[in-house]
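Here the complex is missing one protein chain, while the rest keep their positions.
Up next, subunit A:
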């Protein structure tokens, strides 16, 4: 009997654990957001997070977008050649980059770079009593550490994705013109014809949601880390893995919401 029930019990425990985690994460997010409308707001922390998340992620996001656009152009050329519809390459590149690759790849890059850094920084502050020190100095740690980072993440990622969109299209353009023999004017015209405001806007909305999730997971895991260096390491891993999974889940949900017929 136990052999039958044990796996069910394990599954039940795992499900309850997951629900508990989701609830704790939601409460954490709500508390952090509630500080947005209650002064003071720590502008210095906000701007430094904005620069850290947005400006310093620019090189990695730009390179990723540039090469992704180039790869799509190359792959599409090979694939579409079988059906003699190579002219659709420009449309495919702009569609893929603005709708999916721009937000998702930028999000994954930022999750690895900024989500990990946020988690490690706040986690180290937790295990070295710096967060408790904030409390004893009449400073709410959620308001000081978490709220500005959440806002910075939410605002920085759309800016990065806008850059990623432009560079992704440029990557496709460069390969198509320099390697595949397309005429520049034809490619640009086809790109502009395929470019839809809705695609770009939805991509930016996705980016804002991803930015929020990355910062939330980074702060949540760091804030709740325990047990010294090992705990901080585990929190950092959980922040990156959790943010990446949630990002892909929300990508599906938002795509379904905006684009499903």
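One rule holds for everything that comes next: contacts are C-beta pairs under 8 Å (C-beta built on N, C-alpha and C of every residue); 3 or more make two chains touch, one makes a residue touch a chain; residues count from 1.
Convention: contacts and distances are computed from a predicted model.
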{"item": "UniProt protein name of the chain not shown, from \"Probable glycine dehydrogenase (decarboxylating) subunit 2\", \"ATP-binding cassette domain-containing protein\", \"Acetyl-CoA C-acetyltransferase\" or \"asparagine synthase (glutamine-hydrolyzing)\"", "value": "\"ATP-binding cassette domain-containing protein\""}
{"item": "Absent-chain contact - pick from A:27, A:78 or A:133", "value": "A:133"}
{"item": "Chain not shown, touching residues in subunit A", "value": "121, 124-125, 128-130, 132-133, 135-139"}
